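For this depiction, one protein chain was excluded, whereas all remaining protein chains were kept in their positions.
In this document, chain identifiers A, B and C correspond to the written order of the chains, with residue numbering beginning at 1 in each.
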């Protein structure tokens, strides 16, 4: 094992260097900027790993941040807007509903069961990191045509994974959508949305504060999950045997998460925490530096204190590990014992691993020795932002996508056409899928899948006269491909119409922008237009965007996916007894057609 | 009248069971590490995924301190109702005959099913009639009943066409020989109010439970 | 000492996992496979091998529906 370098000193082990930085996804210009952040020296292993993650598209939103700033994020109902772990809207009586959608497209393409399962686990942690109890999950899935064996396999395993996680943790999965279209054949989309309920005054933010306060890591131990990309750092010793030790697949453990959830909520209700944050993509690196950045403080974090699943992990591996089911909190020093006692009660590991400092620097130590030292602001705020170079594809330039599959040989009688439509993959009943989800746990589901256009959830915790919320998730890649602006507007309107059908007024919107490579001018144009449509539609509906996620570079061997914004909405209805439903209820009722 | 509802790590239908119990009695939470039954008159072992259902559903939970007390309580004739994971735990603990195996379809299924009452000679079904059909949701991956059980111990069967898990002789719920311990795979606590339940048919089992508990 | 416990569904009890594998194999082009059964395997270090039998009966297997078989893999504790 190599000795830990003293950052900046002359006897450091050679810095990994620019070629490794490029292999990790930084550009040469970005590498120069990283050196500037470090006062002119090159980053060591730990620092390079951390910068390359935090300056990645995924964490820094380098190509989308400027666009996202144009979205409407304010309104009377907004309790928490974008920037926190999830957004939240006021549902009256001092209560708020937190919600967010997130993608797990790539992990699901690699290992659909675990990829989809950990996608659900991740979005649930975002919700309870705010102090909200998760009350529902929805999923939005896209695969290639079901004639492909691979698409059927991905569908089958992704649905099983979502069910496994949601069912085991006791959060109902109440709605979603599944679409089969060729552009998703080699790049499936697995987006999951979660909702949670909290008393507004009990919600907590993620900003670390209070010099001398203690950083406690709790939940699962840290292993080599998800280190895949960063493993080029260790390539000096990397032979085939080591490679197999660095599985890139993260395995979810919903049982651990259910304990983590109860433990987190009890820590908050006991008033023991200053801040709370989940560990998601980029693990400790992103959780800790974002907490520090939001609180405008520094952190000292000792990786030697982190409980490990494998003893011989390098500091950089500990910092970038994406092991699931972990949370990071900040508490006052005299509360540490009480925090650890609650962890013990819920049978989760809890360990003090660092403290808040006034230095504004993120110092990584191992057993007291400094192995990385970076400015927090540089890590979190200084990643370069790029302007898109949008260009509308020229008319007549040929289709960017394979022609959609036509329904073969439609019969010419109405009955036959109806049967053909109902048995086509994109219209057929989803019952075999949603029956794999527990849609009723928590005793609040007023409208289950198939009973209405939106799921309806009764907020029974709110006591007498408790209202219900309605929620729906929708996307329509093909229409957005045909016209990114109007396609996205239609997408938002569909979601709102689903809420209207059960009698709910929209309060807020979340979204996941699944697009191809934004460095391509036509994709940049699709993205720009879609975001413009999203903003306009949400403004028109008074349903501001309170959170969301961006997933770019969705291109497979078969080309780019359709531009696929996925929109999730939450609305409120005062009287759950009056929630609308699908289906003609009684003989003799009149049938009316409304709309245009 | 107090009905205790047990919570293990990983239990997830405990809050629902407390809501149901609260409609007929005072619901008292019982914690798995705590052998004290807090003076309850009846016990519900609810559904969910105790200990993640790792190894075998119910296998680990049955060794908790609270289960030692539950076993003693049951042997003394106290009414105990195991729902879904709770049924699996009671079988593993030897309080009920048989075992639950993976559904023949190997998948988790969440579905409203019809159950036919086979006997009213148990407290749990004492308010029902023989042949009565109860509409109650079921949701599980491991619910295929298998075991040697006397016909009079079969309390509920799936109605024709509703046995999705492959249970032997359509068995959905059984009692012990003494008649005071019942287990069933479907979830009566998710059928106690029409707003969220689709039906309120499940309430009968909880009401029945309180009748003996008084005695 | 490291031990391995093999746990199988008892003969005569439907093993839907085994059936599913048996059905899937020909579809993948593997002919001639049959009598497929899927069970569990638990591997563990133990200080006292004489406890294994009881561990199996009480926790690792459910004797009503499963058979088990204990194999010793090594006398020295295995590495993590």
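Worth pointing out:
In this section, contacts are C-beta pairs under 8 Å (C-beta built on N, C-alpha and C of every residue); 3 or more make two chains touch, one makes a residue touch a chain.
Quick caveat: nothing in here was measured; it's all calculated off a predicted structure.
The undisplayed chain touches these shown chains across the complete complex, A, B, C. Within the complete assembly, A:223 is the residue of A:72, A:223 or A:378 that touches the hidden chain. Touch with the chain omitted from the figure is made, among A:114, A:293 or A:491, by A:114.
Hidden from this view is one chain, which touches chain A at 110-111, 114, 220, 223-225, 244-247, 249-251, 253, 255-256, 309-310, 323-324, 347. Contact between chain B and the absent chain runs through residues 51-52, 54-55, 60, 63-64. Across the interface with the omitted chain, chain C contributes residues 2, 6-8, 11, 18, 21-22, 24-25, 28, 30-48, 51, 54-55, 58-60, 77-78, 80.
Methods note: only the chains that are shown with their structure count from here on.
Contact of a single residue of chain B with at least two other chains is seen at no position.
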